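Every protein chain but one is kept in place in this view of the complex.
Per-chain residue numbering starts at 1, and chain names A and B are given in the order in which the chains are listed.
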Amino acid sequence: MTDLIKVYKINSMTNSDLQTLISSWNSELEFSEAESQFLNITVKPEHLHELLSQLKSNTETSFDYLFCLTGMDWGTDLGVVYHLESTTHRHQLVVKVKTSDRENPTFDSVCDIWSTAEFHEMEVFDYFGIKFNNHPNLKRLFMPKDWVGYPLRKDYVDEVNMIIK
Amino acid sequence: METTFEKNSFKSEEYFINMGPQHPATHGVLRLLLTIDGEIIKNVEPDLGYIHRSIEKMCERDSYQQIVHLTDRMDYLSAHINNEAVCLAVENALGLEVPERVKVIRTIIAELTRLASHQLWWGVMGMDVGALTTYFYGFRDREMINDIFEETCGARLTMNYNIPGGLMFDIHPNFVQRTKDFVAHFKTKLPEYDTLLTGNVIFQKRTKGVGILTKEDAISFGTSGPVARASGYSCDVRKLHPYSAYDRVNFNEALFTEGDTFARYRVRIQEMWESLAIIEQLIDNIPEGDYKTATNAVIKLPKGEFYQKVETARGELGVFIVSDGKKNPYRLKFRSPGFSNLSALKKMAVGSKLGDLVAMMATLDIVVPDIDR
Partner (left out) sequence: MGIEQNATPKDFPGQIIPAGNGGNITITTLDKVINWGRSNSLWSLYFGTSCCAIEMMQTGAARHDYSRFGFEVARPSPRQADLIIIAGTIVNKMAPVLRRLYDQMAEPKYVIAMGACAISGGPFYYNTYSVVKGADHVIPVDVYVPGCPPRPEALLEGMMMLQEKIRTESLKHKVNPIDGFDQGL
């Protein structure tokens, strides 16, 4: 059974190899492996799209499967966490991006890189109010169209509907 | 009076139709906004949120044992596997080692759940393309699995049997014998399923060549589970990132390359055979031991981020927990398989006919509360 697993993980790069390769593209990235089982990269919003397209197109990394796109409210900052995987090399990576602008947070959309991002970004907009540039169809997905407020933010208060326990 | 008939006097216009939230073929409350030209579909847009129960917000105020109880109700057809995902995430975060007995029992029950889910899928798929008999056959066999669960876990549908640390109580003494009887019985029934639908000419004409999804599209849309495996993308989490007792059983992954509705159908039938094989390998050798490890009454995860993947009957379910050391998670996100599978519907459906849309939705096998959470 273990030989089968080795066959699946061809040319899988270790975290330190990935870190060496990716830091050669952009010097302003922060790498961390603390408190997580994957390698975490924190990138600035203006370099986000470029880094993610390079991660997909480079043949050694070839991260072509985005399996989780999560919106986060870190208390003071709002941000997005991307979980990436490569279907050929089977290594995994986490990319995070943050902004401290709570009135009008905006990032670049990655729909042109992975088509799955279209629905996920609509969900993040619905819950947190984060807007994405160049998104084909950014509107509310789960909440009714005329809902006011962004429910999953930490400072969301709803006296009418929520019964807090 | 003469009426002149011009050759192009019939102009075709696009027509907007609403396949509403209450509909027998949408497997739940899903609203599809269709733009059609005659019978040909020009655009499909899903409108979600009709069963959005804000589970992610509730989890920020619940303890971990209460969260396990809520995951039952998300994708209720693979309830055990959802529970297992959260329990594994918590156990890996705490560094807890569960006894071997627990791992083997969890695997057997997960495969029984997968069988029950595929039986219901098969019954409803036949009903959607017009064969009502399959509904009764599928449910008749599913009742046997419900009986096994009821004797051991206490409930038929929302079981809540896995807890962080192990199982809620030990298996019933009759469990092993009943499971063996069921496996022997179902092995005679599964060829009957093939006779009814797989070899049926009408069914094949309705499903072959319909709703083709290429491998590149399957990867780009983030599909997983049988939908991706029918397009040639090998993504079985049980093989790539094995958990519980999957590293000690031999089974094949069902892979086809055509990517049409018939291939997705055959993947699931093949998966049913593989599940039977897994259960047979494990049922006679359940190791003795404890049925749980002790945990604190109040579970607090250390600070950090934890991700756990499992393979449900629909695809890859991911649980992403961000914890800041307290007894409630700071943020909990469920990566649901149906959400990504549904995003591929537009690519598959544009250009085909309205009747094909129903067949495609049946093989995507979505459960809408899983998407809306």
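For the reader, a short list of remarks on this structure follows.
We adopt the following convention: a contact is a pair of C-beta atoms (placed from the backbone, for glycine too) under 8 Å apart; a residue touches a chain by one contact, two chains touch by 3 or more.
Not measured: the values here are computed from a predicted model.
Interface note for the absent chain: among B:21, B:209 or B:304, the touching residue is B:21.
Residue B:77 is the one among B:32, B:77, B:163 or B:197 that touches the chain missing from this view. Against the chain not shown here, chain B presents residues 20-24, 28-29, 49-54, 57-58, 61-62, 69-70, 73, 76-77, 120, 135-136, 139-140, 142-143, 146, 156-158, 368-369. Against the chain not displayed here, chain A makes contact via residues 143-144, 151, 156, 158, 161-165.
Here is the rule we use: only the chains that are shown with their structure count from here on.
Distance between chain A and chain B, defined via averaged C-alpha coordinates, is recorded as 24 Å.
Interface residues of chain A, counted against chain B in their complex, comprise 1-2, 4-5, 8, 34-38, 64-68, 70, 72-73, 81, 83, 87, 90, 94, 114-116, 118-120, 123, 141-144, 151-152, 164-165.
Remark: chain B residues 48-49, 52, 54, 56-57, 61, 217, 219-222, 224, 233-235, 239-240, 242, 247-248, 250, 302-307, 316, 318, 320, 322, 331, 333, 335, 339-340, 342-343, 347, 372 touch chain A in the complex.
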